[in-house]
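With one protein chain held back, the other chains of the complex are shown just where they sit.
And then chain A:
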Amino acid sequence: MADVTLARDFDPLATGGLRRKVRAKTLVYVLLTLFAAFYLIPILIVLLNSFRELPEINRTGFFAIPRSFSVQPWNEALNTFCVVGTCEGIRPFFLNSILMAVPATAISTAIGLVNGYILSMWRFRGSEWLFGFITLGVFLPAQMTLLPWAYILGNAGLTNTITGLVLIHTVQGLSFTTLFCRNYFVNIPDDLIKAARIDGAGFWRIFRRIVLPLSPPIVIVTVIWQFTGIWNDFIYGVIFSSGDKQPITSALIALTAGATSVRYHNVEAAAVLMAAVPPLLVYLFGGKYFMRGLTQGAVK
């Protein structure tokens, strides 16, 4: 992994006079504020609407200053709203997503670690080719894999099951996890492995005692990547699951496509925000450990 450099080689603000400095700084901050607003305003609007009462939204529209405040939409979204026939809010689908994303993230990361370990430290004839083939999956669009997966899930009897989705996400994720881990592990000096072999350690002991303890930074990266990718996946969920087996992303669509023509904008807004919480938490916590792992410079 790259070193974190705190000192800058060149400070562009230090080259001009005071006026220039002020002008440049102002420009930078104005631009940054614009970009931040660009990303944050939609979220803010959704957040505000999730606390408004429905009649008010219908009266003044989605883009308006809130005049009412209620936590009812959140309660409804979580507990009582009717989605595809059941009236338990988005809770069951939230649970489905957890049951799908957690095992799929854990298994694909674990296999990626072992793959990366073998492909970087126990190279064999053709291992570079094998690595190349595995990473080809990184460039494969999900749409291309839909038919093969339909075939496999059908034959394995896993159609419309969460296990089926776990299988898909685990396999689809392996290209990335293997790529990440292998590229991290090639930076571990070969001498460490040689020393461990002379010390009498075998394949798994070297992995467990030497390689894994060096891995937290890459495990965090891989987990963040996999968890957010799997949680936010829409295409596999909407195609290979239906009814009460859907993950939250496809359930959110079902939420808007209810039998009635009435749109519950406030409940939808609350549900969307709830669905976005887990990846956000992973970033918040993982990001912290990720930086810590990087700055410790564990490898050398």
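One rule holds in what follows: a contact is a pair of C-beta atoms (placed from the backbone, for glycine too) under 8 Å apart; a residue touches a chain by one contact, two chains touch by 3 or more; residues count from 1.
Please note the rule applied: contacts and distances are computed from a predicted model.
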Choices "PknH-like extracellular domain-containing protein", "LLM class flavin-dependent oxidoreductase", "CU044_5270 family protein" or "ABC transporter ATP-binding protein" - which one is the UniProt name of the chain not shown: "ABC transporter ATP-binding protein"
Among A:64, A:102, A:210 or A:273, residue touching the chain not depicted: A:210
Sole residue of A:24, A:99, A:171 or A:192 that reaches the chain not shown, by the stated touch rule: A:192
For chain A, residues in touch with the removed chain: 189, 191-192, 194-202, 205, 209-210, 213-214, 297-300
